[in-house]
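A single protein chain has been omitted from the complex, and every remaining protein chain is retained in its original position.
The first chain written gets the first letter, and so on, giving A, B and C; residue counts start at 1 in each chain.
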Amino acid sequence: MDTNNGTTHILLIDCRDETGLVYKITGVLYRHNLNIVRNNEFVNPETKHFFMRTEFSGEFARTAVIGDLIKELPEDVRISLGGKKKKKIVLLATKEHHCLGDLLLRNEFDRINAEILAVISNHELLRSLTERFGIPYHFVPHEGLSREGHEEIMLEVIDGYKPEFLVLAKYMRILTPEFVRRFPNRIINIHHSFLPAFIGANPYKQAYTRGVKIIGATAHFVNTSLDEGPIIHQSIIPVDHTHSVNDMMQAGKDVEKTVLARALNLVFDERVFVDGNKTVIFD
Amino acid sequence: MDTNNGTTHILLIDCRDETGLVYKITGVLYRHNLNIVRNNEFVNPETKHFFMRTEFSGEFARTAVIGDLIKELPEDVRISLGGKKKKKIVLLATKEHHCLGDLLLRNEFDRINAEILAVISNHELLRSLTERFGIPYHFVPHEGLSREGHEEIMLEVIDGYKPEFLVLAKYMRILTPEFVRRFPNRIINIHHSFLPAFIGANPYKQAYTRGVKIIGATAHFVNTSLDEGPIIHQSIIPVDHTHSVNDMMQAGKDVEKTVLARALNLVFDERVFVDGNKTVIFD
Amino acid sequence: MDTNNGTTHILLIDCRDETGLVYKITGVLYRHNLNIVRNNEFVNPETKHFFMRTEFSGEFARTAVIGDLIKELPEDVRISLGGKKKKKIVLLATKEHHCLGDLLLRNEFDRINAEILAVISNHELLRSLTERFGIPYHFVPHEGLSREGHEEIMLEVIDGYKPEFLVLAKYMRILTPEFVRRFPNRIINIHHSFLPAFIGANPYKQAYTRGVKIIGATAHFVNTSLDEGPIIHQSIIPVDHTHSVNDMMQAGKDVEKTVLARALNLVFDERVFVDGNKTVIFD
Partner (left out) sequence: MDTNNGTTHILLIDCRDETGLVYKITGVLYRHNLNIVRNNEFVNPETKHFFMRTEFSGEFARTAVIGDLIKELPEDVRISLGGKKKKKIVLLATKEHHCLGDLLLRNEFDRINAEILAVISNHELLRSLTERFGIPYHFVPHEGLSREGHEEIMLEVIDGYKPEFLVLAKYMRILTPEFVRRFPNRIINIHHSFLPAFIGANPYKQAYTRGVKIIGATAHFVNTSLDEGPIIHQSIIPVDHTHSVNDMMQAGKDVEKTVLARALNLVFDERVFVDGNKTVIFD
C-alpha cells in the first residue's frame, strides 16, 4: 500500500539479471540525492529476468535519471518512471452494471488512481447510469456487423481518447487478436470464474452443474488466447447446495467487482509487471 | 440463498420450545395444502427458545394460516408471514460515500430486497450522489442543536416515510437511547472494526497502533449500548506493516460496504432472528 | 456444529418430494415423544428430491420409529437413524505424511468422529509414523502387479476390517471402477487442486505454469470418473510470483489436510447427503 502522500515517485525496472543491478540502480538514485522509502526486487529463477520496484522521495530531473540508468543497465532494460499520476482509461461494458457502477463511484470519489474518459457499450442499457456520473457513453451496436467491423468502429471511438488502458467491465464479446495486439498488456478483463476452472461461456452454469462449494473471479490482462492472459488477482466466495445458477451469478457479482477494483488498483499504482504469461506483483 | 422465483413464501416463528412444535406448525401448512421447500429450525440450548424459518409454495389465506398457527403454539409466539416483499428503508449517512453509493446502485438495479425511500444526512456532501439516483435527500444539520433536538428533526423526516428499517450507512453520530427505542431491532449499523475489538472512536487508528495483521467490519442491530447490539455479519481483510492509518481506512471501506450489503440481504430476505443480544441466522 | 453433548440423535431422510413430508416425519417423532432441537430440510428444485436432517433428544425404540416412518413416506425413502457413533474407517496413503499425521492425531485425541482401524499403503515410508499411534500398517506394494491384482490384495486387507468408509489420505494411485463400486459413496478423497481446475496429474505444476494467484484443495466422494465425484468441501490459499512449484506444493499441504479433516467431520457427523453428482450439506 502506498502512503499516497504525493511526495514519492515510482521507478520500475526490468531486464535480464546480472550481478550488481540493485547496486547500480540505487547508485544512480544516490548520486541524484534521492531517498528510497520502499524497494522490492525479484529475479525469476527460471528465466533469470530481474524485476524491481522502487519508491523514493526527493526532487529530480527525469531525463537525467533515466539517462544515467540506461548507461548502467543491460540493453534489454525497460524503465518506467511515471510517478503516481492517474491513468487514463476507457471502459467497455455490455449489460451488467455492477463492475461499471463500482468503477464510476470510485472514479467520482477519487478512490482509484485513474480517470475514466469514456464508456463504450454494445447496448444502450447502461447509458443513464454512466451519464449521471458525467462520463461520455458511446453506444456501438454489433448487430449486422462482422467482429472486425464492430471493432473498427470501437477503435475509432477509443482512438479519440488515447487511453492508457482499456478495462473490460463485463464486456461480454470476444475481442479479435488484431484488436488485442493494438493494446499489449493494456487491456484488463474480469472473468467470472476462478480461472482456469470454467473457461469459456456460462461459467456459473458449469459451476452449478459440477456442484462446487466455492466460486471465484479472475482479473487478468487480455492476450490473444481467450481467458489465458496473465492473471493479476483472484478471489472466491463459498456457495452451497441451496444456490441456483442465478444465485451463483448474483453472489459472483460482488466478488467480480471487488477483484476487478483490486486488480486495477495494483496496476494503476504501478505494482504489476508482466512476466511472460504471468505477473510479478509487488504489493 | 433464495431461488427468488417469486413463488415461495416465508414463515418465521419463534417462541419458547416445547415438544411437537415442528409437527404442529407443519401440520397447519399441510392442512392448508402448502408445500415446504426449505426449512430451518434451531433451539437455543441455553434459553430453550425455538426459532424456525420455513419457505413454502402454494396459495393461502394469510389470516387463516396465522390464526391456525396461533391456536397451536405457545402464548409468547411471534409469527411473521410477510412473503418476500421489498422492505421500505431510510438511510442515514454523514460524509462517506462508499456504503451509500453501493446501496444506491443495488437499489436502482434491484439487487437488494428493499426500497430506499430517502437519505438523511447531517452534511450536504452526499446530496448530488443521492439525487442523481432519484432518491430524496434531507439535510438535517446538527450544529447548534442538542442531540435530542437534532434527533427530533430527523424523526419528523423519518416519520414522513414510515420506514420498516433505518440503515446507518456510515452515520457517524451516536444515537440516544430514546431514539433507538423507537426502532427496536430495526436500526442496522456498519461499524468499522471487527467488534468487539476497537470499540468507539478511530478504530483504524487503534488498529494501526496495535499493529494488527487483519482489519474487519461488523454489521449489527443498534441497541441502547454503543457498539454492543446483536451482530449480523462480520468480515475481514489482511493488512501489513506498509499500511498507514489512511491505507487501513481505505482498505476498510471495501469490507465495510460488502459486510453491510450482506447483512441487509440477510435481514431483508427474512433470514435473521434477534435472540437476546445475539442473532440466529438461517442462510 | 453439534453441541456434542451426547444426548441427541440424528435422523437423515431423503426421498422424492411430496406435500406434507415434514409434517409426517415430525408427527412420528412427536408421537414417540421425541423433541427436535435442530432441523434442516431442502428440496432440490430441479429433481424435486427431498432431504432432511433432524437432531432430536429423548429415548426411543429404533425399530418402531423407523417402521412408523416407512409407513408414512414414499417408497424410495432412505432413512438413517444412526446416532452419533464413531464411524469405522481405513486410510489409504502413499508417501506423504501430512494428511495421515493430522488424522492420526485427531483419532488419538478424539477430535474426529471416527475410529481408524488400519492404514494401507503401497510404500513402507509411513509405517513408523502410523505404528507409533498404535494403528496397524499394511504395506501392499504394487510393483509387478496389475492394477486389479494390487486392488485384490488391498481388498483382502480391507475386508478384514469391515470399514464403513475408506479415506484416501493422499493415496496417489487411481482406483478401478470395480474397486470404487464396492464402496458406493463410501470413499473420500483429497485432491490437491481447486477442482475442476487442474484435473489429473501434477496440479501444482499446472498451477505454477498458469500463474494463478490462489491454489486450493477439494475433498470429494470417489466415483468411477477420475476427479469427478460429488464435492464435499473446498478451500484455498493465496500464492504469488515468488512461489516455486515446490513452494506451492508445501503451501498446499496445509490446505489439503484442513479440507480433508473438515470434509470428514461433515460426513462423520451425518451432515452430508449425496444428491446425484453433488452433495447437500447441512452444517
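Everything that follows uses one rule, which is that a residue touches a chain if its C-beta (ideal position, glycine included) is under 8 Å from a C-beta of that chain, and two chains touch if they have at least 3 such contacts.
Values in this document were obtained by computation on a predicted structure and should not be read as measured data.
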Selected from C:166, C:231 or C:261 as touching the chain missing from the view: C:261
Residues of chain B (touch criterion as defined above) contacting the omitted chain: 42, 44-45, 194-198, 210-214, 216, 230-236, 240-242, 244, 275, 277-281
Where the missing chain touches chain A, by residue: 3, 17, 19-23, 26-27, 29-30, 33-43, 45, 52
Residues in chain C touching the chain absent from view: 1-4, 38, 97-98, 101-102, 105, 108-109, 111, 129, 132-133, 239-240, 242-244, 246-247, 250-251, 253-254, 258, 261
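Here is the rule we go by: only the chains that are shown with their structure count from here on.
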Rounded Å distance between chain A and chain B, as computed from the means of their C-alpha atoms: 35
Multi-chain contact residues (two or more partners), chain A: 240, 242, 244
